[in-house]
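One protein chain is absent from this view; the other protein chains keep their places.
Labels run A and B following the written order; every chain starts at residue 1.
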Amino acid sequence: MVNASIETHEFDVVIIGAGGAGLRAAIESIDSGAKTAIVCKSLLGKAHTVMAEGGIAAALRNVWKEDSWQVHFRDTMRGGKMLNNWRMAQLHAQEAPDRVNELEEWGALFDRTKDGLILQRDFGGHKYARLAHVGDRTGLELIRTLQQKAVTTGAEVFMEVKIVELLHDENGAVSGALGFYRNNGSFVLFKAKSFILAAGGIGKSWKFTSNSWESTGDGHALALWAGADLIDMEFVQFHPTGMVWPLSVKGLLVTEGVRGDGGILKNSEGKRFMFEYIPQMFAAETADSEAEGDRWYEDKANNRRPPELLPRDEVARSINAEVKAGRGSPHGGVFLDIASRRSPEYIRRRLPSMYHQFKELADVDITVTPMEVGPTCHYAMGGVRVDPDTAKATVEGLYAAGEVAGGMHGSNRLGGNSLSDLVVFGRRAGLAAAQSALEKGSSKLSESLVEDALNRALKPLNNPEGENPYTIQHDLQETMQALVGIIRTESELVEAVEKLEEFKERVKGVGAKGGVKFNASWHTALDLNSMLTVSEACAKAALMRKESRGGHTRDDYPKADPEFGKTNHVVRLQGNDITVTPEPLPVMPDELASLFEGAAQPTGITESKEVK
Amino acid sequence: MADLVVRLWRGDENGGEFIEFKIPAQEGEVVLDVVHRIQATLAPDLAVRWNCKAGKCGSCSAEINGRPRLMCMTRVNQLPEGEPIVITPLKTFPIIRDLVTDVSFNFEMLKKVPGFKPKPREADGTYRMYTEDVERGQEFRKCIECFLCQDVCHVIRDHEENKEHYAGPRLFVRYADLEMNPLDTNDRRQLLVEKMGLGYCNITKCCTEVCPEHIHITDNAIIPLKERVVDDRYDPIAWLGKKIFRKSKKVETDAK
Partner (left out) sequence: MILRYGIKLVTVTKSNPENVGTKVSLGGVRGGPDVKTLRKDIWWLPQVASGIGLALFVIYATWTAFRNGNYYDGAHGRDYLSPFYSPCLASNCTYKTASVLGTWWKLSPALPILIFPAGFRATCYYYRKAYYKSYWLSPPACGVAEPHKTYSGETKLPLILNNIHRYFWYFAVVFAIILTWDAVAAFRFGNSVGMGLGTLVFIVNAALIWLYTLSCHACRHLCGGHVDQFSKAKIRHWFWKKVSVLNPHHMLFAWLSLVWIGVTDFYVYLVASGTIHDPRFF
């Protein structure tokens, strides 16, 4: 035994994650008078939020006076195939405009309307042009604005710290988090009265993903291990348009803004195929001819929107079907064409970073040539089950906001709703966590808990001859891509669950060569724990949902089932086992339910013949 | 395809050396892909920072063949064929290990910036700004904080002691963003000259050359700031005009 001292910090509120939700929570928490720290796995300002391109959805009514929070709420619920937590969707739609205006007050420079107001753009699933944006780099603007505000407000930031476990006090409340500085491997313990998880997504468990190395589901796993419930883990959004070529950037996102600004999808026969895939639920508001679709860009009041702007799950599935039918592009995608539809100047002005991205990475000039695109793993709808008003998890002392929280988006998220989700629920989490922390007395953390957690974290380093973590990570990604991908089926899901058991064994024998200083293989070995946990949660929840809905498509159950439409799947850790329990969805009050009267219900996978 | 030869700097504050790796070439790769393959197969503990791999987060900054670049935005086929690819950590900042450096200097400088302070909203509760008002600032806000400009700037690259009184190009872009913001009410010019070392810049334009976001750092941020400083303290006519005709903004003299 070596006696070592561990750097320990005490705060009222500790926020894990420094993306949009974490930063917004920090600002609110500090404003509420709580001593607040932000802990993030990368450098400040590098979080995945920077990747958001299209915009932030809010019924500001700058472009369309007809818009309102009710319409936004309705769009969100329909996009989520009615599986959303209604209260979250309501709060989100109601508060998003204030959160956007507040960003402007903190220095964000959004694109403007002719009247000098914040400009809003069209996006899939949103009835009106609703996305406040800055070209196609809205996420960067959001994170920079919040980062600068948080730093000015006085947040303490612990950069490049990976949290390995949350720890409970004697009353079972989360009151500690053990982590280590990635740059020197020294451990650090945070004691706090409230912890906010704002750790983002889980996309790194799939092979083709728009997510960065960080999206290993740490937040989801930390919550589950700490005894919190997760919900809706089967719903993973595959963004319809990721790059498919060159291989090294396969999965990299192509913003929906391309379609919002006039881009169309074509198959190898040059056919604009989306007209074949309009589901009944959206038939009333979708153009049924190319001519009408094209007119819509100019005259939105008198025409219906083109089917390229259907919700993401519908478009992703349609692309998948085209490729499967042998009508794909040379590299296994379809063509996204804006070159033949808009002038080069327009494209460069509206989509500068897309132009840049294709030019530099694929050597393709998108003002001349169509892009090749295909579905890519993008977003986890599922996450920590929270109380809508306070973002509180089912364990005392724990809160969650942003992608790591579940319920807000139901079975499918609309584009633009993630950035607004971050700031709406980031603020609510910060407020509630701070208030609760300021009321609470201090608690005691057992040193033996810390010691156990620490020794678990060091295990890979003590086993330098163990299996290479990159190999396990690679195999896990292959497995999830192949068996729990965009189209799922019973036998494959069963196989996935079995394989994940094998991975658990392999991870026990994982080893990391080298020392504690910025050792990427050690970090990867530890990330594997979270990746495996979320993969298992996803596969098991997917196996139980015998229907197709939103981000969960079953080949063997292609229809939406109204019974499943009333059910959330709750994932819990019982002993060492991850279990899934169906529980009833909270019921919407009548005044909100009336917004949906007469509307078509979700039908599941759309077979073009059935719809027409 | 032929093998690639990659010469990577490995080491920490106790010293280091070039290690040469031979790895099969693959089509369409960027330098970061090659580094990742080396990490996954030949050197698992290789330290390298990266996040988005799409030129949007600014994490994978390094020096490739002596030039500061993002590894994720440097295609292998842009580099001289048949020659070794030489990759070293950013030179201006202390090394942590291998390709990872301690860039906290930049974050500390960012902390010192007196923040955005907007004027009150208009009577209807909005802020009226037009495209022409925001366009100029939007260029500055494209910055992804990769700190390549800070790395290449000879003021601190070659003179460590200047870090105490020189903020660097990234910070000047940030100051320009604030100073030219139509809503902001602070005047940070005195601070820029006295504490942030704007006068140390001798306009070599190296920062502009390396900027992966193609921000015209020198022409659009630094020189306009220098000119604004001239208004403030080297130009009696402008100074007098300001006294007579315009209300001054709140003058910031000290860092936060």
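Here is the rule we use: a contact is a pair of C-beta atoms (placed from the backbone, for glycine too) under 8 Å apart; a residue touches a chain by one contact, two chains touch by 3 or more.
Just so it is clear, the model here is predicted, and its values are computed rather than measured.
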Sole contact to the chain not displayed, among A:N171, A:S289, A:S340 or A:N455: A:N455
Contact with the hidden chain (one of B:L4, B:I38, B:V152 or B:I215): B:V152
Contact partner of the left-out chain, one of A:V157, A:L526 or A:A560: A:V157
Where the unshown chain meets chain B, residue by residue: 9, 11-14, 16, 18, 63, 65-68, 80, 83, 86, 88-95, 98, 101-102, 104-105, 107-108, 128-130, 132-133, 136, 152, 154-155, 157-164, 179-182, 184, 197, 199-206, 209-210, 216, 219, 223-224, 226-231, 234-235
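The working rule: only the chains that are shown with their structure count from here on.
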List of chain B residues in touch with chain A within their complex: 12, 26-30, 33, 39-41, 44-59, 73, 75, 96-98, 100, 102-104, 107, 110-111, 113, 115-116, 118, 121, 126-131, 133-134, 137-138, 141-145, 178, 181, 183-184, 256
Contact set on chain A toward chain B in their complex: 42-46, 48, 50-51, 104-107, 109-112, 115-117, 134-135, 137, 140-141, 144, 148-149, 151-152, 157, 159, 183-184, 212-214, 245-249, 252-253, 353, 356-357, 360-363, 468-471, 474, 512-515, 517-522
